[in-house]
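Following this message is one structure expressed as structure tokens.
Here the complex is missing a single protein chain, while all its other protein chains stay put.
As written, the chain order gives the labels A, B, C, D and E, with residue 1 at the start of each chain.
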Amino acid sequence: MDFSTLFIIIIGSIFVNNFVIHRFLGLCPYIGVSKKMDSAFGMGMAVIFVMTMASTITWLIYTFFLNKATSIFGIDLTFLRTIAFILSIAVLVQFVEMVIKKAAPELYKALGIYLPLITTNCAVLGVSLLNINENYNFIESIVNGAAAGVGFTLVLVLMAGIRERLEYSKVPKSMKGMPISFIVAGCMALAFLGFSGMKF
Amino acid sequence: MNLVNVSSSPHLHEQVNVRRVMWTVVIALLPALIAAYLFFGWRSILITILGVVAAVGTEALVQFLTKRPITISDGSAVVTGMLLAFNLPPLTPWWIPVVGSIFAITIGKQIFGGLGYNPVNPALLGRAFLMASWPIQMTTGWATKLANAGVATVSGLKQTLITGGNAQLQNLITSATPLNLAQQIRGDIVAGTAGDSARTIFHQLSSLDYIKELFWGNIGGCIGEVSAAALILGAAILVYKHYIEWRIPIGYIGTVAFLSWMVGGIDGLFSGPILFHIFSGGLILGAFFMATDMVTSPVTKNGRLIFGIGCGLLTVVIRTWGGYPEGVSYSILIMNIATPLIDKLTPQKTFGYRKKSNK
Amino acid sequence: MLLVSIIVLSVLGILFGIALSFASKVFHVEIDPKIEQIEEVLPGVNCGACGYPGCAAYAEALVVSGADPTLCAPGGDNVAAKIAKIMGTKASKKERKIAVIHCQSGGIDNTKIKFENKGIATCQAAILLSNGQNACTYGCLGYNDCYRVCPFDAISIDENNMRIIDEDKCTGCGKCVEACPRDLIELVPISKKVHIQCMSHDKGKDAKANCGNNTACIGCGLCVKKCPVNAITLENNLATINYEKCVSCGLCATVCPTKAIEDRIIIRPQPIIIEENCIGCTICAKKCPVGAIDGKVKKVHKIDEEKCIRCGICIDVCPKKAIEAKS
Amino acid sequence: MCAKTFKGGIHPHDYKHFSNHKAIEIFPTPEKLYIPLVQHIGRPAVPIVKVGDEVKKGQKIAEAGGFVSIPMHSPVSGKVTKIGPYPHPTGTIQHAIEIENDGKYDWISELQDDENYYSLSSDKMKERIQEAGICGMGGAGFPTHVKLSPPENRPIDTVILNGVECEPYLTSDHRLMLEHPEEIIEGLRIIMKVLGAKRGYIGIELNKKDVIIIFKQMLRDHKNINVVSCQLRYPQGAEKQLIFAATKRKVPAGGLPMDVGVVVQNVGTAFAIYEALRYHKPLIERITTISGAIVNEPKNLKVPIGTPLSQLLEFCGGTSEDIAKIISGGPMMGFALPDLEAPATKTTSGFVFMGEKEVVDTTEATCLRCGRCVDACPMNLLPSFIADKVKNGQYEEAMKLGILDCIECGSCGYVCPSHIQLVQWIKIGKIEANKLKRQDK
Amino acid sequence: MKDFIRPTLVLLIICVISGAILAFIYQQTAPLIAENKLKAEEAARRLVLPDAEFFKPVSDSSEVLYYEGYSADSTLVGYIFSCVQYGYSSDVKTIVGLTPELMISAITVVSQAETPGLGANCTKDDFTAQFTGKNPDNIYVDKDGGDIQSLTGATITTRAVTNAIRDAFQKLQDRL
Partner (left out) sequence: MKAIQEFTKGIIKENPVFVMALGLCPVLAVSTSVQNAIGMGAAATFVLVCSNIFISLLKNFIPSKVRIPCYILVIASFVTIVDMAMEAYVPPLHKSLGIFIPLIVVNCIILGRAEAFASKNGVFKSMLDGLGMGVGFMLAIIVIASIREFLGVGTILDIRILPASYKPMIAAILPPGAFITIGLLMGLLSILQNKKKSKA
């Protein structure tokens, strides 16, 4: 295993090509669940979990069912990738939610309640598709999934911090809420440009 | 008897207010402006004035339009305009500081409610915006002047270049600030594509003679960052007045010093040129005047230290591996964004605080 | 190709179908049926627009902590209405109450002050500094805490810095009542239109001297005597209206020497009996507080306009709607 | 020797030059006195005289309202003319007993000189202190006998006398220490005996070098009592900060000095204790500073409790220009008063008068988050955050930030460039937070 | 048991229908897509070697190394190879045409995701035209002392294109 590749994937997905503010994936929860730091953190943790799981499972489905070269059927079914991926993600999330709810109610309170939000989060499907596009291998896919989740969590929590502070500010009435959140996101995106073009 | 005043204690107050703080910062920035005039000529003053006028004008206009009290006399817009201009190359087009200031004040400050509410440093946000929008204008304005200054002061360096005969490298110096140069040379050396002359230049850059030039400001760079000496003079005023506190600048510069020593060299770990990294680029300006912007830095004491260290870390990372030669502005911006989080994670222990003792 | 793709999808479908049905059975958790009901009506998009992490969380918040039912953006009004239905709108049949400020002072030119308050400009802060800057220690401080807490913009401030409560906008939420540190605000049924606008317990002379508006209640008791329904009591130098008894006839306001009583009804229409409708039930006559109705059983009743105070009670009580207001 | 201090704090100009060279003058007892029933922390005292009663000087006119309370005594002989609400030097209205001076100054029983006071038992001593109506004279007015009765499990080994007087303008403790050092040391010895403490300290700030020299000299034969010279820094006189400076012990947050085996008393309290034990003298007068740039003759006065401020000012020659602010206590923690009616009480260490020029602008700008308040806070709190929470009604959050540990020293307000009225916000918050706390219980 | 069957069945049915429809449409579009792809590649090759009529891939054991371009009369009119290097924020893929004398006939950048307005300008003709006629073995960006004029503000992208061509060429050189 080439650790430097993994390192680059990690840095890339967290900072340089951050899923939210560089690739524009997962914006709905980014704006929706960033009012409070606590829920942002919970959401983030849940996303890390689901993204890692989704990366794993979709890579397996793709490799063994869909991709012509490696598939057990030996025919090209890549056109089914969207439908297969989203279906498995949706079911996976729903399944995990039910299991946690029963098995670990505490964990469910902390993380599980965010799970349903994640099905329709493009970041999850996005990471699965990107893994395929980038030709990542199994380990790389998983690492990329986790790193993307961490990157998502990072900006989500930072955003929540700023929004909590904005509660005390005199933001003009018409800019309150969503509009100002986008402006903050813009500021973050400008700041994160500092990571652009990073090479190791 | 006329009516007396009643208010809550304390009834004494230090002779300090927002206006005084801001105008003191303006004064503290003047030495650097004078230095810029000496090294770059009138144009640097013109750019600064344009930045300030645009910032103050925008602030007044926005406050007028939103029917808020007009507070331009508190001087914060002046500081913003000035610091924005200080981050521009001296020969940048005239409209760059104007557009930058407008953006800085509207999107960077007033939209959040004005002074005290902005999450990120307006001047740096303005600069980042300009950098993203017009990178050419933002990265080429110092070329000619540096060429002249370069001949006069970095003559030894130039000599090496000519005799070393590496045409590629010769081109570099005409268009880059010292940091840019160092980054590229280092990149080439690490990648193994540079000749011996590159190594010599790199060592030249970290020689004491050259550091002296850096310190006095005889090099290329942005308007405000050129003379470390003038900046330190101004910073001394702020430190003396207790308008800035040691944790951020010391944490910042200390971290940069350590990390650049660790990874910034060409002879393996712990060979980096420390002084070169401290005095080149906008580090002094950033550490004393921009990272210390109280509005956008943490309030807690430990938070401020962490903030400084974080800025230092990011600066070195960007300087060493990033797409930009200079990491100061971006690292401060990124840490600005993390400020509320830092504040939250570094609560202070009340005097006498103990972990729940059994009563 | 066709076959294989069908097979692949089918396998996935069966697998997942079984997995889900199985899981929903095995891992079923009992929850409040209301939560489930609401979850059913919610769109299930889990977009987070409501600010809660997902529809289920919002449903729970609605039931458990009484969240605002109008937060679901994709669902819109439709869903909001349904939620309200499930939650069982506690629309009580009680009369709507609105806030009334019992003080006519607190403006720029109608307040007497003892000293200049340079502290924090809120009412809550002001009473901590020598008990407030105004001479009247019962009166409005004028820093508009009430205005700031009102979630419905029902309070406005006029040029004289006086607070005006918009009767249409006020929902009687009571936020301002809580906020006022002088306890000047009371929730009053909206139909009650006569209010004593003073809370001063000072002795008559002091009360008047301290009141910047000269409209303090001096405790003279004239209103008590005048009130036809004995709704006013005088205690500790202050007259108070018992709104349960008050019929808003406004008589008290006419006798108050300091104009401490405000009558919000500008014109009281004269009730007139529509003779063909009157069945002579005597209800109105019994209810008239001043005995202005001459009511013999089964005879058309008559109103003595001299005696009548135009309180309108008869209009309300008449079972046959035989009394009408004529201006 | 290196002067001791604590972390945080500020360096205001001390303005003590107005009065620190003025010997204590005795203020002639006025026509009418107003003795508030609340001059201390705890239950109000309960009057035991009626309107119209004749009273003698030193006669008990109000009884302690409970254990944590003190009795009040009449500073003059005369007639009780009224019992009712009257302005109080904290800016509030409190019940007070009004006494008309008959000019005779008859003591209820002549003062006895009890030379053997030091051999009294500790309980007896406490009883006498309690009877004399002594409460802390350093500001808060905590009943002294309570402080001298720590629970069994809190043995006291150290007593610190607080002669720091870090408030600007005030010099009453300074003059007292200068003019009555022996009595103060005796007072300290009494306290130490009552508590069974082995060590004593007298904390004095360096701007009172004369006092430090005197005490050092006098304490040569008291090996267990030391002078602690403290650096000039506000609030050096605050209990927890002084304890830290003298002993390096940190009183736990939310705790009391006795948790670290220390009791702190003001030097004036020690003096009053001495007088109570030796002469059976109740606490009916105290030293008060009348100062300020606009006061014609700033003075240190020995005033009978209950003297209205207007008379004190008159005695000091009035003011040279219109009064813009009247402060009871020092300018850092004192209360601004609306008028001159309030009387001096047992805890009144001084009155300060300010003219228009000295009054600071208190218009709040927006918080810059500069953190100067954080640096200044001797309790290491985050005043600006606390104020933010209070402004938004988040009192529970404010409690988490330690609002109840604030000592209201005013350091934060002093340094704030935006003139945020931090202390007032905190005071508001404390009231609400205490309400919440009570609800929880 | 019914709880299990119905949902599963419904899901199954929808899956089957979806699968069928998709497979059908795929069969309809797949040739078109493949054709598009080929056409695009072909077009790119034609662009960089306009004289050629048809192309012949030259492969190593598994992958195509380069193409040879032939005119209608089957004379070799040049070579085509593709190369890729990471630019500022993405891989920049270039197709290069060589004359039989191993000089560049033309290049075209076929895929990149550089910054619009900066690095993305590398697809523009003004930029690519300057490579024509140069010796691929010795091209450098002006900043590195060569004569490839860099895109304003995007030296990194320029360098990626230039260096990629040079490196790839140097690797292929012996086999041409």
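Criterion: a contact is a pair of C-beta atoms (placed from the backbone, for glycine too) under 8 Å apart; a residue touches a chain by one contact, two chains touch by 3 or more.
Keep in mind it's a predicted model, so treat the numbers as computed, not measured.
Chemist: Please identify which of the visible chains the hidden chain touches across the whole complex.
Modeler: A, B, C, E
Chemist: Given that one chain is not shown, which residue among B:Phe40, B:Trp134 or B:Phe202 touches it?
Modeler: Going through B:Phe40, B:Trp134 or B:Phe202 one by one, B:Trp134 is the residue touching the chain not shown.
Chemist: Just to verify: which one of A:Val16, A:Leu66 or A:Leu87 makes contact with the chain not shown?
Modeler: Going through A:Val16, A:Leu66 or A:Leu87 one by one, A:Leu87 is the residue touching the chain not shown.
Chemist: Need a quick check: the contact residues on chain E for the chain that isn't drawn.
Modeler: Those residues of chain E that touch the unshown chain are 3, 6-8, 10-11, 14-15, 18, 21-22, 25-26, 29, 32-33, 36, 40, 115-118.
Chemist: For chain B, which residues lie in contact with the unshown chain of the complex?
Modeler: 107, 129, 132-135, 137
Chemist: Residues of chain C in contact with the chain that isn't shown?
Modeler: Touch set of chain C with respect to the missing chain: 13, 16-17, 20-21, 24, 40, 43-45, 47, 49, 73-76, 78-79.
By definition in this document, only the chains that are shown with their structure count from here on.
Chemist: Chains in contact with chain C and with chain D: which ones?
Modeler: A, B
Chemist: Which one of the chains is farthest from chain E, going by Cα centres?
Modeler: D
Chemist: Report the inter-centroid distance (CA atoms only) between chain B and chain D in whole Å.
Modeler: 50
Chemist: If you average the Cα atoms of chain B and of chain E to get two centres, how far apart are those centres in Å?
Modeler: Between these chains, centre-to-centre, one finds 42 Å.
Chemist: Identify all positions of chain B at which a residue touches two or more other chains, and write them in rising order.
Modeler: Residue numbers touching two or more other chains: 4-8, 113-114, 117, 323, 343.
Chemist: Going by the touch rule set out above, which residues of chain A reach two or more other chains?
Modeler: In chain A, the residues touching two or more other chains are 80, 83, 168, 170, 196-197, 199.
Chemist: Touching residues of chain E toward chain A in the complex: what are they?
Modeler: 18-19, 22, 26, 30, 86, 88-89, 156
Chemist: Which residues of chain C touch chain D once you look at their complex with the stated criterion?
Modeler: Listed in rising order, the residues of chain C that touch chain D are 114-115, 118-120, 124-125, 128-131, 133, 137.
Chemist: Using the touch definition from the top, list the residues of chain D that touch chain A in their complex.
Modeler: Listed in rising order, the residues are 366, 388, 391-392.
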